[in-house]
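Other chains of the complex are left out, but the ones given are in their true place.
Letters A and B mark the chains as written, and numbering starts fresh at 1 in each.
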Amino acid sequence: MKSYEPKSDRSSQLSEEEDLFDYAYEQPGSMPGTLNIEKDAEHPDIVLIDYNSDRADRRNNLIPEECAEYLDTDSVSWFDLKGLGSEDILQRLGRVFHLHPLILEDVVNVPQRPKIEDYQDQLVIITQMVVPKLQEEGFWLEQVSLIVGKNYVLTVQEQAERDCFRPVRRRIRYKKGNIRSQGADYLAYTLWDAIIDGFFPVLEIYGEKIEDLEDEVIFNPSNQSLAKIYQIKRELLALRRAIWPQRNALNTLIRDGSHSINPDILIFLRDCYDHSVQIIDIIETYRELASSLTDIYLSAISNKMNEVMKLLTVISSIFIPLTFIAGIYGMNFDPDDSPWNMPELNWYWGYPFFWLLTIAIATSLIYLFWRRGWFKNFSNPPK
Amino acid sequence: MKSYEPKSDRSSQLSEEEDLFDYAYEQPGSMPGTLNIEKDAEHPDIVLIDYNSDRADRRNNLIPEECAEYLDTDSVSWFDLKGLGSEDILQRLGRVFHLHPLILEDVVNVPQRPKIEDYQDQLVIITQMVVPKLQEEGFWLEQVSLIVGKNYVLTVQEQAERDCFRPVRRRIRYKKGNIRSQGADYLAYTLWDAIIDGFFPVLEIYGEKIEDLEDEVIFNPSNQSLAKIYQIKRELLALRRAIWPQRNALNTLIRDGSHSINPDILIFLRDCYDHSVQIIDIIETYRELASSLTDIYLSAISNKMNEVMKLLTVISSIFIPLTFIAGIYGMNFDPDDSPWNMPELNWYWGYPFFWLLTIAIATSLIYLFWRRGWFKNFSNPPK
């Protein structure tokens, strides 16, 4: 499971995000079907929701073998496994559900690239779920695998704490809509739809962040603006990596169909597909805007330097000539030795004349700079 | 409905545009067919125009159930619903027109991505309409949904105030062209054509804006030039997002046909498709031009800084050496102590000699700078 939390300390903030681009792989050359159990993975817990139009039962803490009896009933059974911490339980689960070793590997060795695999009597959907954090800013990226059988759905999540399936559970429990009268394929659609719709609230946050950054880079660019843009870019990249393969999987499923999905359900999946396309659209738009902001930022920095240079130039251009003039009258040519030697020093109005000259030069230079519009921007000070 | 209004206050101007990239989504996990009624949405109002080659009647303020009687007549009926403020009316409308819940959802939860959905006896077209503002600069982006049945068209718009269908109503009323002798599919084409042609006048404005910006960034670049380019880019992005999926929808419709569209009408839709391609062409061209303008702007800033630096360098290079010379003759080595100590101070022509030296140095430096062409650009002053 990949997590993202902005930190107050800037340095660690960037390091922290690296695992946005995490990926699972086995030791090269290892057997197909090898399961990597991470040390900090939670112990698996299986929750069953078994329902038909008349009733909806819930059982917690099943062991894998207990699942077997529900596989051939007429009711729809949703097995929700959370936690990938026990190879023994996962292997037993694989045997109960007749999972191909490669499928079990993909389900357990998270994160994998989202995809769809259509087996004889099972449809396997690997997805990525985005869950916004509650207490703090940020989101979790977590793999959710859906194994869709004749009348059951097995979902495999990385941990127990959070998911986006609560509204689905409520709809089953309170018989909202027609979910209770539909089959396992409709349940699978509902779950996948919830996963894909979960991208929207997260994207909304990025829309607002980009809006804030627009004002910042135009009116008040700082050293950190570009780091923020970079961060948005990489988080959008992570979201795109999570949604893009799901779009392709949906497209394949709608085009080719599947034994496990009733054709009537395909129209709902088409809706789901439309949403995934819209999400990709939004992500691409945000990425283009973020790229344009980089240009604006770079030009804002250049503008700031321009202002600094102008200030230096104005002050230097005015005072360096004046200092030269003052330097002249500080010379020690002796007026007594020759009438040509700095006679100004002995003039009655010498000193006032010097000031007149000084003020005249300064005024005309300031006028020249003013005419070029150099003072225009000093009013709203760059920072 | 997404609106765009340039504001005099720059800060709010940028914030305001954010909703150009607005999009509708439901609570993740909510039922398919859930309708989101926005608080500020207008109350729905249905206007019917019912016509055949002999007559054209108009009825205002229909209730959904009144529509039913027109569905099976021989005349063409155009139901124009404006306003999405009442879930009750929309649900009743859905029942009267036998709309699939997912379609009703797409029609009501605006804005959706434009698309086409071909049902058994209905063709559903989701489009985006661009309406230029009358009083002020800017445009409105608004979703218009067309449901095309056997002999009726149902259009759903977000609000009553503005649309681009006035010329169509007039053509029906005054029997201009052959619209009155054609079926509902021709009406649908006419409406979609009006929507797509509505992009042209808006694009024309951007053509002029880019033209103005070309002059601005080359001859008079200011801090705000890049912000303007950025704004044009993002508004073009919004227009592209509105037209691109319509092009695809038209292409699909022309290629695959539809039960609801007579093949004779397809040639008109091909014309419509050509226009959408031309619009995308223009948008892409404008975006490339806007990108090139960014380069020009950045180089213009660099050129300005170059001018500032040259001015500083010219003035410093001339006066700093002169100040040094003046400094020399301000030293207090006593000529009386030694014949080697600053004998110049006692020369008869000492002071004139100093000025000669000064002027000679200044002149040769100015000549050097002039030969390098540094004064060439001072005539048309950068700002």
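Note that in this section contacts are C-beta pairs under 8 Å (C-beta built on N, C-alpha and C of every residue); 3 or more make two chains touch, one makes a residue touch a chain.
Computed from a predicted model, the values in this text were never measured in an experiment.
Every protein chain here shares one sequence; 2 sit in place, and the complete assembly counts 5 copies in total.
FYI, only the chains that are shown with their structure count from here on.
Residue ranges of chain A in contact with chain B, taken from their complex: 164-168, 171, 176-177, 179, 190, 193-195, 197-198, 200-201, 207-208, 211, 214-215, 218-219, 267-268, 270-271, 274-275, 277-278, 281-282, 285-286, 288-289, 292-293, 295-296, 298-300, 302-303, 305-306, 309-310, 312-313, 316-317, 320-321, 323-324, 327-328, 330-334, 337-338, 340-342, 371-373, 376-377. Residues 10-11, 14-15, 18, 21, 23, 25-33, 100, 102, 105-106, 112-113, 115, 117, 223, 226-227, 230, 233-234, 237, 241, 294, 297-298, 301-302, 304-305, 308-309, 311-312, 315-316, 319-320, 322-323, 326-327, 329-332, 342, 344-352, 354, 381-383 of chain B are the ones touching chain A in the complex.
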